[in-house]
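Removed from the display is one protein chain of the complex; every other protein chain stays in position.
By letter and in written order, the chains are A, B and C; residue numbering begins at 1 in each of them.
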């Protein structure tokens, strides 16, 4: 980060239901369109109205790996938001606040900018609904962005509500912009220089990237049941998939959603569902059916905070255990975890591919912080992940087709209804090669081995391709093994640690089941100590590594509902290095 | 076993639906009533009619630990049963078979006794339904038991069908008995001496023992949904529990069953459900609710074979993973595993106690082989497990009661509807001490710690009491760490290994979560190698031990649908000792 | 109607006012949400019946509406999505002395929870079930629900809803519910009266309530219901099943009031009878052992 000219963090906090999320999204898009890199985080209460929404955007002229450690500009739109977040503002940072709503006490170390946002919106513009656009104008001016950046996004946002609304919002934008121009005494142009606008970039979040990736990966059938924070995957797909000839169904619950997915997949379609913890729990029985009856299916779990209903709008990495172990008795499954917004686009294509080729359920573990992380990514490469098709048998004569033929790879060619002479009955009862119910010990051993052999084949052929290593493990003080959404923040923390003289390397396996055991053990053997940071309470991944590999890691498990902070991880790296 | 005079194994095999199970149960009870120890195993097809039923009973004048390794008398009632089982008959053993049904080839090393069972039943008695009682008579005579033993059990079995039926069956019994007397040329009185009849014994299976234990443990509410092999727990309870003032409800599915249990428990009753793998899968979401909202509940899982529908009438130990890890995000739970039929009676009382005192869901992992194992046990000691009651608060003033008060033990006194001034709302949303929804990181940490602290408290106070050690680990060649229903067979295998000069010891923790880590590590440190035998495919317990302790065990995981054979384990012990 | 077994009219005690049932937790609903009307009507009904908060339990699932128990001073059980009725059934069977009221949304009760609804009805368990039917999923920000109208546009049905709407009243009636009613959150006195009748009714009582979601449902608004909602005339015979089914048939107008009300033994009564029938003095496990000797 040394040498970079622009790198700052804006945090917004305000009443739920008052347009804070929308303000954050507009600000983010406006800045990204100016050519800056952006990286966001948001969290909001589980209620529709009431409680505080928090939106944080980090802006820089270089690649961003986290949403930052400290806040440079804090925009407080309600009292509770102010109270809960003011301590995050760094000394010397700026507080911009709605002086109609927020009583502010002495802040000797900060620049303080009161803006009567409510009054401006109501009195000057004549609509309290424009409050967030007044704030947008004020922020843009304060950081030195041109007002046109705001106009463009306001127009796009309000276009479908009619010209009148657009004009009102233009007024609001300018009012906020001008207010700062006239009254603020410490406004600083934080946007240094002019970034170059790169058309080969997207401003997108993890859920959106995953949905688009699935469409590109040939998704033909989606069934789901709404649940925070996964619902927007279905909402992105609903208007799009039919254009590609696909179907999106809202089911009556998650059990039905996966039932429909399995039906569609059995009938030959690439099929997927997305949910969060409570929904995944309800799917457990049929995920097992998919493993046992060898029916392809992709199940996306956008993990959220807390057990049971827990903290539905917060983040966590708490579903690893149920993803890898949530099955009565044993059937094979694959578990993948994307590590970045960009990765969401690609990994879901792999998930669809693996499900089809290996006839297994594939669980994709995203999380709220990744799903709702809006940031700039290079425009995805549409050629990167080639399509794998299901292996189907030659037409045959009914009664002769061995649906569950025992093969070396474990993969048995799978017929699709409509194919002539291959009629068979898929079943979750233990069966022989011809899918007839069979209960002998010999058959059980043969069939279970065959099914699990598929994971072995997959692991051997592809484990390496799903591993990313950062830094040089050879002789590193600390080797981090992490998973999922924490990759960026860990990389940033490694840089920070490096600056303090501690050498760290990191390994991220995106395929968690089957686990690339040899690669992990090799990595671990090169570093002095292994640290496993994760956002949960019991250290699920660390325990999983202990169970599956010879690595004895140090677990850093912390469950807060919020993503890691790079400073915090840096401290932990240094702590472990000096242990 | 040296020095014992009576110890032999009878295996019965015949067509499903033709009374083989009932024959097995009559034979077992008759022998047990004569004073012998019995130990049985049964398996049957997943269909109501068709396929082969297998029933094996081992009879001895000393304590039995397994159903034996080799068959001394094989009774074949249908052709398929003969074909599939004849190889299990030991050289020198006897085949008794229904000569109307089973074509037998040369068996030079065996004594072969054809009995025209069908003809006798049809022609002589006039009812094919009496076939199994004809067989009973033949077997009793062959092994040297008095015919009265058969009369007593036949009377008891057929009494409620009327005197006529009883008389027909008496005839059948005698016909079979006399047939052997007259025609069999190698009949041997295998029952040596006269055992002493001990009135302080029960002839009972694991499911029955568990159901009675629950009643004795103060069970007040049971809701369940039928599923093999757990249904008989509900069937035992249904006529009994109302006599004790309790309620038994058949719910519409397992989700509803656990919902009812949680409702009843919330309302102050000791409540339980029982199911098998598929049902447990459906309960996952609400087990998590119980953990998070701190509602006592006991969930019995009588594990069955195979993933998904799998092998519903076979046995396995395949549900350990889902029992300990089957939860999205993390909430506390306790997992217990009874190791013998006798243990079922006691452990379920502990389960109810722990659920009540610690306000957690308690999963009890039994399995088909244990649930349907009928054997002789000492009459249970009704004083052994003292009752623990729920800790309730003093009456208060509504609005002031801190339902989820943070305490040192983690246990917060729990009010019961009806108690004055303590109205509160139980909730699965993350909450503060007053059960108000709360989403801050600090609260999350405090509450999650509090909830998990209960497991720590439990583990520290009671871990030791749930551990059984067999043999002396100090310097043992092999230290076995096992769980659940395999305890008896492992003990017998250890004796067999000892006879071949290999010293083994075994540790059985009946509390699997929280796991008595220190005790396990201490045990492991004393033995040369640690072997973990279990009836599943992936070695779930071995992996769990690796994850939770510093032990690096050798896994012997074998999934066949049938229990272990002591010879097989002995071989493995010797193999590991010589590794 | 006899119903002493279900509610606790404590004549000795002070008459509780509606506000006495209000908890310290402020409702988190959007201003204008229909659920406020439902909550207020419930306060009134509880007060009319002078129910003891310590002997009353509100059970809910997940949704905006399902947050209601926290706003009332009674015992409450805020469980998982869709499982109100099994939990309520368990509570009532465990302690028939309690007044048990299930509450929740149309998604909670008629979508994911639909597998329990006809069973609770046919069992005639003595509980009241209040559904705040806003024809949408509120808490997850506006998707179609099983009661959403045809052509309804949401983010999950951008081309318009193509699924026929469920008729919860008819389903309740044919499933065996013994009290079936509908109310409207903007008519709180009428609604309170229905709630009181439902709670007093011994058996399974459904009250489906139109409770507009002002934030996400732009079709079934207060305006929409204006002129369409009318009270069921006295001429309707609520014991006539087919008449009730006909009245509940969808025709663009919305009668509110009691559609159906009959008497039938309740599950809890019958379970109590079984207990009395089976009862043995000083039952002991020792006795049970005999069968296994």
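The rule is simple: a contact is a pair of C-beta atoms (placed from the backbone, for glycine too) under 8 Å apart; a residue touches a chain by one contact, two chains touch by 3 or more.
Keep in mind that this is a model prediction, so the values were computed, not measured.
A.B. asks: Just to confirm, in the complete assembly, which displayed chains does the hidden chain contact?
C.D. replies: Listed by label, the shown chains it touches are A, B, C.
A.B. asks: Per the definition of touch given earlier, which of B:126, B:162 or B:226 contacts the omitted chain?
C.D. replies: Residue touching the chain left out of view: B:226.
A.B. asks: Which of A:98, A:285, A:343 or A:356 touches the chain that is not shown?
C.D. replies: A:285
A.B. asks: Which is it among A:386, A:418 or A:501 that touches the chain not included here?
C.D. replies: Spelled out, the listed residue whose C-beta touches the missing chain is A:418.
A.B. asks: Among C:28, C:45, C:171 or C:229, which residue is in touch with the absent chain?
C.D. replies: In the complete complex, the chain left out is touched by residue C:171.
A.B. asks: Tell me which of A:117, A:202 or A:543 is the one touching the absent chain.
C.D. replies: Residue touching the chain left out of view: A:202.
A.B. asks: Spell out the interface residues on chain B facing the chain that's missing from view.
C.D. replies: For chain B, the residues touching the absent chain are 17, 45-51, 225-228, 231, 234-235, 238-239, 242, 248, 250, 252-254, 278, 308-309.
A.B. asks: Which chain A residues would touch the chain omitted from the figure, given the whole complex?
C.D. replies: Chain A touches the missing chain through residues 199, 201-204, 208, 212, 215-216, 220-221, 223, 239-240, 242-247, 249, 251-253, 255-269, 271, 285-286, 289, 293, 379-380, 382, 398-399, 415, 417-429, 435-437.
A.B. asks: Name every residue on chain C in touch with the hidden partner chain.
C.D. replies: Touch with the absent chain occurs at residues 111-116, 118-119, 122-124, 146, 159, 162-167, 170-171, 173-176, 241-242, 245-246, 249, 264-265, 267, 270-271, 274, 277-278.
Note that only the chains that are shown with their structure count from here on.
A.B. asks: Just how far, in Å, is the C-alpha centre of chain C from the one of chain B?
C.D. replies: From the centre of chain B to the centre of chain C is 41 Å.
A.B. asks: I'd like the Å distance between the centres of chain A and chain B, where a centre is the mean of that chain's Cα atoms.
C.D. replies: Chain centres of chain A and chain B, defined by C-alpha means, are spaced 44 Å apart.
A.B. asks: Please tell me the distance, in whole Å, between the geometric centres of chain A and chain C computed from their C-alpha atoms.
C.D. replies: 38
A.B. asks: Residue numbers in chain C touching 2 or more other chains?
C.D. replies: Where chain C meets two or more other chains at a single residue, that happens at 80.
A.B. asks: Going by the touch rule set out above, which residues of chain B reach two or more other chains?
C.D. replies: Within chain B, the residues that touch at least two other chains are 285, 289, 293, 427-429, 437.
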